[in-house]
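Missing here is one protein chain; the remaining ones are kept as they sit in the complex.
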Amino acid sequence: MNRRRFPWLSYLVVVTGAVLTVVPFLDMVMTSFKGPGEAGTLPYRFLPEAFDLSNYRAAVDQLDLPVLFRNSVVATALITGSVLLTSSLAGYALAKLRFPGRDLVFRLVLSTMMFPPFLFFIPHFLILVHWPLAGGNDLTGRGGAGLTVSIVALAMPFLVSSFGIFLTRQFMVSIPDEVLEAARIDGAGEFTVWWRIVLPQTTPVLVTLGLLTFVDAWNEYIWALLVSTANPDVMTLPVGIQLLQDHVDPTRTMPVVMAGLVLSVLPVLVLFLLLQKYYIRGVMLSGLK
Amino acid sequence: MVNALTPEAAERAAATPRSARPAVGARGRTRHRQAVVAYLFLAPALLFFAVFLILPLGFALVLSMSHWAGFRLGDIDPVGPDNFTGLFADGSTFLAPILTNTLLFALGTVALALAGSVIVATCIDRLRYQGLWRTLYFLPIVTTVVAVGNVWKYMYEPGGLVNGVLNAAGLGSVAFLQDPGTALPSVVVVQAWASAGSAILVLTAGLKSVPESYYEAAALDGAGPVTVFWRITLPLLRPSLLFVCVTQFLTGLQSFALIIVMTQGGPGDATNVAALEMYRQAFSYGDWGTASAAAFVLFVVVLLVTLVQLWIFRRKGEDA
Partner (left out) sequence: MRPAHPGSRRARGLSRRHFALALPSALLASGCAAPHRGTGRPGDPVVLTLLSHYASGELKRALQGPVDEWNATHDRVKVRTKAVEFTDLLTTFMVRQAAGQGADILHPYCLWNGQLVRAGVLRPAPPEHAEEIRRGYSPAAVGAASVGGRVYGYPTETQTYALYYNKRLLREAGLDGPPRTWRELEETAYRTARRDRYGNTLVQGFGLSTVDDSTTVGQTLALLSAAGGRFVSADGRSTAIDAPAGRAVFDLEHRLVAAGASDPGVNVYQAFPSGQVTMVISAGWWTGSLKPLMGRDYRDVGVAPVPLPDADGRRATLSTGFMLGVNTASEHPREAWEFLRWLNAGKVRVPGAGKGGSVTRMSALQVSVGSLTGRADDMRTLLGKGGAVGKGGAGGDPNLRPFLDALAYAVPEPNVPGAQQAKTLLRKNIEALWTGQQSAGEALRTIRRQVDQEVSRSW
């Protein structure tokens, strides 16, 4: 069959879909420039009357942006760094080392992906609160605030990713054993083999995994909301921006919220556009997004 | 690409390194050393699973059969299955509308996202600049749920974009999020909008793996595009479709971030879902037992829905 027989219909469908996808983003940007009393009035207008920057000023004034950015960056960096490290270590062991119980461990890793995260939501919070010898706790985990006083609370439940281990393992399996054997015969230990030979060859999949993890961590909302409720010092960008909303009259503050959102969405969008090749490949590889 | 990641394929892949074995003399010692090193490499991950997977499971199970306000560990009061019976007692809102909403939310999202992404993916497959289209469709995936929720919430307002378009077309306004009849479908549209991008991506990858020769053979037989779609494209896409279905159902059944941002579960209970109810019971009402019980019930639902899908797709596969 000639695949280009009905391209006009295909174009129509794809372009319509693309417009539907992009228009909400444009509306977000446009609303962020709307002046006081302009947003939410009838009849609706797409373009702002004048490109008013006051909403951005208001968002910057009302939010402690440096702190929110710092918290988001630290949590995201911790998660991404830890996922990359633990995934490549465990992935290497599962792919290239022979040891008793390997299949069992691999099955365990695969099976953890079946448990939905919400099941752990409540116990994770309790475990952090009762973390021994942290935040004023004694050895039995009582008496203090545990890890909830610390910014690591944002990252703790996401430090290891079963999917990450699985992905790196699948990739490392295809590295020829002869190369590794040669290095071992030259006297290299497993750690050196991992660092010098395996990691360089795994870079593409690590970039992909890093990006997937980065985007998820940066956008994470529910857990960050809970941890920020316990300790507002570790509030992240999404949580902070949601607080800009006036509860009594949300439409009044909508342009300011939109301005804050534009500021927080930009870094990820830029990163995605720059490295989308790796990101899209990751999603295709996994389908697990 | 997608099929390559099924567990069976993974097992096959895992078998490969066995072919290369060290010389017999050094074997015992090397093996022992490798085992120690391997477990050292695995230690961070295994430790994490112990603390953040196995321990929490036990904790959740104990809590689901206790009364506890969440403050002092010593106050956990075991009560047996009370929390579960409470969830299903007469007058409880958990079964209807909350659990029903959860299923409708997931089902609606999957149906909408799947239909949309199958259509768009087959169309994209025929066009040039595929990278550009994929990038555009992918924007919602990399955007935080706070942005997605707020933008759409605002677009649904009486003075927002959607009603503006309706009014311009001479139609009356709709109170999308305020009317309980439209609130859930409105949120479903947003969730589908936000998740269609990855489905499109997985499906385009699946389409790429359909050999061109199939289409050529069909063209020789004089099959029309609709027949080709039903007889060739869809059956060959089955693994990708299964993947999209299962993962989107999983997400749909447990996600409530969008609902927290857009409606807080209202109006009434119109958009309240099980995971949100769990969150509220624990962190607002201090009823951690009921919350944990609700989490387990939802877990069972998730498990059942996943198994049913696997079963359906497997049966369909045997028929074909």
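To keep things simple, chains are lettered A and B as they appear, and every chain counts its residues starting from 1.
We adopt the following convention: a contact is a pair of C-beta atoms (placed from the backbone, for glycine too) under 8 Å apart; a residue touches a chain by one contact, two chains touch by 3 or more.
From a predicted model like this one, the values you see are computed outputs, not experimental measurements.
K.L.:
From the list A:L26, A:I151 or A:V207, pick the residue that touches the absent chain.
P.N.:
A:I151
K.L.:
Counting contacts across the full complex, list the positions on chain B that touch the omitted chain.
P.N.:
Within chain B, the residues touching the omitted chain are 37, 40-41, 43-44, 47, 67, 69-72, 75, 77, 79, 82, 86, 89-93, 158, 167, 171-173, 175, 178-181, 266-269, 283-286.
K.L.:
Would you write out the residues of chain A that touch the absent chain, in ascending order?
P.N.:
Counting only chain A, the missing chain is touched by 42, 78, 81-82, 85-86, 89, 125-126, 129, 131, 133-137, 143-153, 159, 189-192, 195, 226, 229-231, 243, 247-252.
Methods note: only the chains that are shown with their structure count from here on.
K.L.:
Using CA atom averages as chain centres, what separation in Å is found between chain A and chain B?
P.N.:
That pair's centroid distance is 16 Å.
K.L.:
Using the touch definition from the top, list the residues of chain A that touch chain B in their complex.
P.N.:
Residues 1-7, 9-11, 13-14, 17-18, 20-25, 27-28, 31, 39-46, 85-87, 89-90, 92-100, 102-103, 105-106, 108-110, 112, 114-124, 126-127, 130, 141-142, 156-157, 159-160, 165-166, 170, 173, 177-178, 181, 189-191, 194, 215, 218-219, 221-222, 225-226, 229, 237-239, 241-242, 245, 250-251, 254, 257-258, 261, 264-265, 268-269, 272-273, 276, 279-280, 283-289.
K.L.:
So in the complex, the part of chain B that touches chain A is made up of which residues?
P.N.:
Residues 1-2, 4-5, 7, 10, 13-14, 16-20, 22, 31, 34-35, 37-39, 41-42, 44-46, 48-49, 51-53, 55-57, 59-60, 63, 70, 72-73, 116, 119-120, 122-127, 133-148, 150-155, 157-161, 163-165, 167-168, 193, 196-198, 201-202, 204-205, 215-216, 218-219, 223, 225, 228, 240, 243-244, 247, 250, 253-254, 256-257, 260-261, 275, 278-279, 282-283, 288, 291-292, 295-296, 298-299, 302-303, 306.
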